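Note that one protein chain of the assembly has been removed; the remaining protein chains are unaltered in position.
Chain nomenclature is as follows: A, B and C, assigned in order of appearance, with residue numbering initiated at 1 for each chain independently.
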């Protein structure tokens, strides 16, 4: 075992950290001002020029598409190499996008790299890789418990040379962004096929007739402008058959492969958020005084700080191990670990953010600090990509396999 | 011991519950529409006519100023009688105001009833009792840890027949309301007096020169329109000496008395919120199905529901006991219990709301259900009126008193 | 609502507390010495004379059979009146027996009072009421998960005028006591009857042929000498039909009624144990010094003490409410509450005992303090009379009833 990062990784970590400190953090206020007050009227949202400028700089610095492992298209980093970079990005809200590493584009790019044909790659992947467009993933549905994927009601029906989409999707993240050009839609093609061969993934351009953004959904009252989370209706959306990815019935297979690396990214960003919260907690609690002492030295606050350090370090190690398994034995061999980190990391960051809020007093729930917004954002991760409950179920299933067999 | 409510209380509970179901809940959508999208521009906030109509109805139904115990002015209910009504009000966001029972007006009315002189009562109390005006309490400060009251930096300096206020306050709840007419300001009058005789409480009309609302503060991105939480600056605000309540140096004494009943109200409303969250959790988890079963019957969800029931029932009993002690032995004899409920009730409602969010999936963090807004609102109660940490400190101090003496 | 004990109850509490302090605590060392070193050889266990002397004193002081509500036989206290006495008894290991109020005799006496016929009462109940004999309850079985009562394998087969018992029971508490004269045995009489009419309760004298005590079971290495917890085998134990209580097939009905009051007693004793642990924690942590301060004032210890006070007070109120419901609406109306306290009280006392152990350092796990033995004893209560899991299941079932109907 070896717990040190390779020289290559350390070099990249320094580059990303430097870029973040020298370019991104100084530009954040301008970005915020461009975005303006949060509101649900997505039709008027603009893509801030600040972001485009940052992206250009990141790209010319070679810090671009870092998430994309071993391919002709990306930076070619392994999960173990990319994970610590994702953690650093997780310490601000905008860094991932700057490096063209933000969800759901990352997952969509992975899908198109792995399953897309040449035409699909040329038309949809290349602009995404360039950071010229953005995209969305249409999976979750408002009408059913989407934690059980077999509940999916949306359909993708083959008819001659066409495929016809119907259904309602929500929590379609990024759909409000002015640059959002297309989405990947998952729907039932053949309800009579075996359980894991019923669904298809279809590329759907946003301007296709029958596709309607009904509204943006707030997360703890925040609309995440200018990306947003939409509710989108599909009514007899007709697309050519070549928009199907990999072929009809392969939706589950693709979804499965899509989620492994994405969960590692999410979890490492959670850990970055947790480190930021711990830092803010330490700063505030050493600066403010009550009953004659800095808050950090009062009552149980030292325990809170110690436990935060312990839990962050453990969660990071577990996530790095999951990344290592992804790299060495693949997603199948890392199934339990990927579910484990998905349970651990978002809850960890929520706990520490909440404790940081408490040590900030009223300032903690306001927008004078990023804590309340971070809380809202992290809270969704206990639901997205499978709720905690489904992941625990999965872990227990793997654990019990050898015992229940007998 | 007797765990049944008196016939009188049961009658009131029925009246309040019926009014809530027949009048308030049906009017809520109209109120929300009048309020409109949340925004920080308090200067443009309006008092919704829906609320005034509801208040008039409540008053003519005799459900008015229910919180005000044994006095010439109010409903004359004991804490034990009022507490279950506060719980019922806590199941919606607007009910307290409808019955003229919302903070911080309630605390201010109590102060003026108990410590105000005739002139102060005529001028400031009567319109509040009538529900014609609203008010604010200027206590917490942005520059210091307000959990330690001796940190207070604002001053209320005597000069001849006048008293001059200086300082910055924030989390001044209700200051954004168009009807907010005055506040009660707490500041240091004599820093050399004994520790609990340094502060004064002063009535400050909002239109006094030198009083400036700097901005509204969001709570988890929500501005609580049309009441709001303001940051207010006081720069050489000159007021006549007769605006001092009870006399210079009596600020601490008044603050102490003010907080007992208010905490009981807050905690009972928390319990109401927790009951609402549990109900929503049960409704959703019995309606949605995954893996072939209603969510309520899956995995640990039954345990979550059982624990919620247990913890709500325990917290309610403890709060009722604190109310009983307030009624029978007074605030001094109920000191530990009041701190106990202040630690227990907001955390309880937060936990259950969070679990309800989880069982609602994405819908839980959106505004399709009131859960996210409830979470934001309840979260402030772990900070307001003394953070958990200070209350635990107080409870431990009382507990250890007999042991440390030796 | 009224949270004060009646004058009658307060008088009894004083009497019991005085007797405990003046008679029981001073005699405890002598009792311990008579009992001697713990060991599994139950055949050599003796009934300590100290106990018999204490029982005689308690009886002549009128503090006898206090647990037995409204009957010709006992003290006639309601559950609300007896509960606080049980709490006081719970602060020592031996007090319950002194007042003839110890399990499982209490439950057996209740059963015989309520369901026994005249002959059964004369022969078996009277000596128990006199404290001359002790008894045992044969319910739990080693071969199955006894948390599901329908798993029961033991049989009580009718054959002419006789009933024949077969099966293995364990955790038969008290069976090691030299004065243990009989047990109440539960077994399946008619496996084809409706689910709740299959079992019978049978009085089985310990000296009946076919009854064999196989061994005593330790609890965390402690044999609870001189009472003990036995594994007992029944091999073709032939008894006259008149030993059946209430009639064949009524076992479930009797078991149900038996458990309500017993759970209240257990839980109030848990609360007494928790109070003792909190007291020891406060004493130790104010006497020992580290880093220049009494332990009680270091780090998070104040929070631990505060939380202990809060949780004890809440659990006591909930238990008193369950007692109140037992008295006013009966066991059916108190079903959820009885399960609630059974979940809450043992876990509460375990938590506080564990924290007290921690504050005692090495002394805490030794026998210089009663904490480790208390822990062992309380730990069994999360399993006995239904494990936590079954009670939570029951609470959730009751809670969800109105929602699942739809």
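Following the convention adopted for this analysis, contacts are C-beta pairs under 8 Å (C-beta built on N, C-alpha and C of every residue); 3 or more make two chains touch, one makes a residue touch a chain.
Just so you know, these numbers come straight off a predicted model, no measurement behind them.
J.: Which listed residue (C:102, C:140 or C:155) would be found touching the missing chain in the intact complex?
T.: C:140
J.: Touching the hidden chain in the full complex, which residues of subunit A are there? Just list them.
T.: On the subunit A side, contact with the omitted chain comes from 1-6, 80, 278, 282-283, 286, 294, 296, 302-303, 305-307, 309-310, 313-315, 317-318, 320-321, 324-325, 328, 336-337, 340, 343-344, 389, 391-393, 395-397, 399-400, 403-404, 406.
J.: Over the whole complex, note the residues of subunit B touching the chain we left out.
T.: 299-300, 302-303
J.: Which parts of subunit C face the unshown chain closely enough to count as touching?
T.: Residues touching the hidden chain, for subunit C, are 37-40, 140, 142, 144-148, 151, 170-171, 217-222, 288-291, 295, 298-301, 357-358, 361-367, 372-373, 375-376, 379-380, 382-384, 387-389, 392-393.
As a convention for this text, only the chains that are shown with their structure count from here on.
J.: With centres defined as the mean C-alpha position, give me the subunit B-subunit C separation in Å.
T.: Chain centres of subunit B and subunit C, defined by C-alpha means, are spaced 44 Å apart.
J.: Could you list which residues of subunit A touch at least two other chains?
T.: Expected reply: 299-300.
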